[in-house]
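Of the protein chains in this complex, one is absent; all others appear in place.
Chain naming follows the written order as A, B and C, and within any one chain the residues start at number 1.
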Amino acid sequence: MPRPSKLDPQEIDARLQNLPGWTTQNGSLHRHFQFDTFVEAFGFMARVALLAEKMDHHPDWSNVYNRVMINLNTHDAGGITELDFELAGRINALLS
Amino acid sequence: MPRPSKLDPQEIDARLQNLPGWTTQNGSLHRHFQFDTFVEAFGFMARVALLAEKMDHHPDWSNVYNRVMINLNTHDAGGITELDFELAGRINALLS
Amino acid sequence: MPRPSKLDPQEIDARLQNLPGWTTQNGSLHRHFQFDTFVEAFGFMARVALLAEKMDHHPDWSNVYNRVMINLNTHDAGGITELDFELAGRINALLS
Partner (left out) sequence: MPRPSKLDPQEIDARLQNLPGWTTQNGSLHRHFQFDTFVEAFGFMARVALLAEKMDHHPDWSNVYNRVMINLNTHDAGGITELDFELAGRINALLS
């Protein structure tokens, strides 16, 4: 599919209203997740990895024990695009 | 830890009372799991893999799309042991 | 993409010439993999899961400790299709 273009700040703020838990940080969509155990955290990461590879859109993410930090932006577009909101929405759906 | 010995049928039946969803099948503890998607099924498998490797006790398992079938027995003991009930209990705890 | 149709036996035999390690078994492409450890086997499964989800074409597979058995067919087509050869080829590429 054609890679979408960078969203402007007003569009980003409007879309964030419908994306619980996510904020913007250093030009990326950002969310922090906390689980009970490493097993739960890595099980979540495995599911996110499958979603990301399917979209061919990958996170900048880190993990320490039971915590997972995810940053999403679209390198080619130089900012946050619809792809990032799409992946963030699918990640949130994993937890509902 | 010392590998436990094979449990007798009465002990197995008694313990199964406290292990929802599991039955015995061909000399193994058996449970079938169904998820909404492959992503959910594989995320579950990743968590089970971590539990199993930590216990150094691994399942005989299979997956087709959103379904996961797990069989547990203790090869060295020639049957079902406490190790199998321990792993089955931890697997159930993932889903609660 | 449109789901491909079932390949006839001659096409299957011809394509198997270029797919080391795979045979046909009960109407599926089949290959057995053996690793040194469960860790290696499951790391392989994680990579196969990512390939499969990206193609939206999933294996019928099983694992016991260091062994992984994969069967591929296309349920909708009632047999082996190009999709199965495509996934089998990508799986082989993981090991090269």
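Just so we're on the same page, contacts are C-beta pairs under 8 Å (C-beta built on N, C-alpha and C of every residue); 3 or more make two chains touch, one makes a residue touch a chain.
Nothing here was measured: the structure is a model prediction, and the numbers come from that model.
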TODO: Out of B:12, B:46, B:72 or B:91, point to the residue that touches the absent chain in the complete complex.
DONE: B:46
TODO: Touching the hidden chain in the full complex, which residues of chain B are there? Just list them.
DONE: 46, 49-50, 53-54, 56
Task: For chain C, residues in touch with the removed chain - done: 38-40, 42-44, 46-47, 50-51, 94
Open item on the list: Under the stated touch rule, tell me which residues of chain A contact the chain that is not displayed.
Closed with: 38-39, 42, 45-46, 49, 52-53, 58-65
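Operating definition for what follows: only the chains that are shown with their structure count from here on.
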Task: Interchain centroid distance [CA atoms averaged], chain A/chain C, Å - done: 31
Open item on the list: Where in chain A do residues touch at least two different other chains?
Closed with: 46, 50
